[in-house]
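Taken from a larger complex, these chains appear in their original positions, while the remainder are omitted.
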Amino acid sequence: MKKVKGFIVPAIIFCIWWRGSELGLWNAYIIPHPMKVVNAFVILFKKGILFKHVTVSLYRALLGFTISFIFAFLLAISLSFSKNLLELLERILDFMRHIPPMALIPVLILWFGIGEMSKLAVIILATFFPIFLNTLSGIMCCDQKLIEVGKVFGFSKFHIYIKIIFPQAIPSIMVGARLGFGYSWRALIGAEIIAASSGLGYMILDAEQLSRPDIIIVGIFTIGILGSTMDYILFKCTNWFLHWEKQEQRGGENWLS
Amino acid sequence: NRTNEETSASSVQSQVETINISYVTAPLNVPSIIEKNENLFEKEFGDIKINFPEITQGSKMTEAIATEDLDFCNALGGTSAIIGKVNGVDLKIVGIYSRAPKGFTIMTNDKNIQSVKDLKGKKIAGPKGTILHQLLIAAGNEANVSINDMKFIQMDIGNGVSSMMSGNVDAALVAGPAVIKAQEGGAHILRNGEGLLDATIVIGVRAGFLKEHPDLVEKYMHVHENALKIMEENEEKMVKMVAEETGVSVEEVKAMYPWYDFNPMITEKDIKELEKTQDFLFDNDMIPEKIELKTLLIEK
Amino acid sequence: MAQLVIRNLSKKFHIHNKEITALDNINLSINEGTFVTIVGKSGCGKTTLLKILCGLEEKTYGEITTNCKNIGIVFQEPRLMPWLTVEENMQFSLLERNHEQKYLVEKYLKLLDLYSFKDAYPSQISGGMAQRVSLGRTLCYNPDIILMDEPLGALDAFNRRKLQKEIIDLFLREKKTIIFVTHDVEEATFLGQRIVALDQGRMIKDISNNLEYIRKINDIDFLNIKEEILNAILRDVQG
């Protein structure tokens, strides 16, 4: 029942789209009739083109996300360890946080070439900060009283992190990770500006250049549906793995799932 | 259909309040720069407000035409015009903006590459589905190098030049001021469009607008011709204006200006060029079908 | 030889620029295997003293020397990890889980009457139970010196007496040094071999209590000692 509810709004939007197209309420060039989009989908699907693009993009987004997650996580931990490092890096990180990755593409090409590396770099630039900042804030806002318990038991810093800080910071880290994952997907377009010949972002860019709104819409739907499905699967697994249900005991609820 | 007629009928009576003309300065759109800087349209159209949205990408311009956010494309690549029209954008060509075979080039930063022949097996970056792409294929054909023997990499001009300068690709398709900049950076031109294609850039108008206000379209063309006249009369002053606007030095503007033929008349040759362009697009799977080019041109 | 020596210990806090002297020139030297109780009114500095001893609070002045590293504390509030069950909380301090330690945890779960709640989460148990879990957690840690900050505060008389006896048993069996903080003079007299009374951060009494365990609370000697401490604290209130 709960599952069904989530599809009411999309269904309504679809109906409006259909009727509106039939009645010619909007420009068919920009928002083509659903049937045209379905046709484009069927063709792309049958030819295996869509599948190829999806695998490539999935690979890029997941890899970029994983790398960002590892880096952001380690950096957040290091900075929470050392106030010195925090002061040393905060200015430059804050600077980086405001730079549009798109503007850096020439520099990325110079450093990483036009292969996978520079595409990954764009994805990482878009993904890094939500994970980093949410993890850092989760760690920093941890209940001092519980940390004291660990200190008294002579825990090493490592064990204090593992046994006290992380369990508390998990809600924050999860928010960061989910945001980050969303941005990984979104960054595909930016990433695949750089000399791509496959991937969903490339497919959309190419369709745009060739004025094929039906393909653009197929691309948008594929990215959106695949993204939210991946997100759902990924975090159901994580939750299961982390015995997340225990969090419920604390009054925390798992949003949007 | 009936609704369409009704709306057009009602808007015939309504006075035009604003006209939206896209403003594109690249590669070296001298008439547009003059028109805007000298307020030529404002002088001609009187009370009507003129907007100059800076939509530079061809596909974005056709989109804006489709949504009626744009009435004129001051300089639209022939390829974009055809792609848009094939996909259902109601667009007409009212004149030729420029022909500049020399302004569109294949460049390389590699001393070992001396002719198009050497591009066999090499990586070439450039914008897909554009005049430059067409140029590459045509140049390849001329030198007996099939496009399949080259590694074509889709990129816009800026990123393509960056890739070439950093050695990530062997050659790039370049047009406009970037040619000069790349030359300054050490790259050299392998081949330009001379003898291969005309690099036709057209003036587009929204078909609906044309139908309702043919008089305004005529006035537009009049301004355009006027701008060309002003250019010839005050070359020194105008070159300076262009240099300022494009960030290119006066000497460079003077060097590039002769590459461009701004005669707005649509000649038989231009139509042939457009046919050639359409063939190129169709042969390379970038349009699903061909159209009768006449439907794209304004009826005389 | 004294295991723990406190010399001239002072602690000042600042709240909105107002200085508060939580501890004022405390001198104590505690021998290994002594049961010390610290008694005093609310806000007299008992918790602050324990926190400084186990290194959670900086001292403002003075010196503390000790030859043992393993100091455990039972906090005044339970401070349980909300995401762990009672059993997991009990074994929280144990980083490896061998047979011996499993046995230990089980023993204390039973002793503290928590066995049937071992799978409950902190939000599912009563206040008194939580305090017992907290006590059990530190006992499982098995430190050389155990600091206890009113560990029996939320317990009813029966559980309280039972646990007091268990703590004495533990003390007699393992000869640990125990520093036990309470606001209950009777409890202090019932448990301590040495009783220290604090008031407004100052030590106002430090007497030894050689009565044999388990003490009788209606015994005349017991009542005398209790009276002496009570008077000291009361005098301070009036004076």
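Things to note:
Residue numbering begins at 1 within each chain, and the chains themselves are lettered A, B and C in the order written.
The definition used in the following text is that contacts are C-beta pairs under 8 Å (C-beta built on N, C-alpha and C of every residue); 3 or more make two chains touch, one makes a residue touch a chain.
Keep in mind it's a predicted model, so treat the numbers as computed, not measured.
This structure file describes a complex whose protein chains are present as A x2, B x1, C x2, with one copy per kind shown here.
Here is the rule we use: only the chains that are shown with their structure count from here on.
The greatest centre-to-centre distance from chain A, using averaged C-alpha positions, is reached by C.
Summarising the inter-chain contacts, the pair of chains with the most C-beta pairs in contact is A-B. Work out the mean CA point of chain A and of chain C, and you get 50 Å between them. Put simply, the C-alpha centre of chain B and that of chain C have 85 angstrom between them.
With centres taken as mean Cα positions, chain B sits 37 Å from chain A. Within the complex formed with chain B, the residues of chain A that make contact are 24, 27-30, 105-106, 109-110, 113-114, 193-197, 202, 205-206, 208-213. Touching chain C in their complex are the following residues of chain A: 145-146, 148-149, 151-155, 159, 163-164, 167-168, 246-247, 249-250. Taken in their complex, chain B has these residues touching chain A: 3, 59, 62-63, 66-67, 83-84, 86-89, 125, 127-129, 153-156, 158-159, 162-163, 166, 168-169, 286-287.
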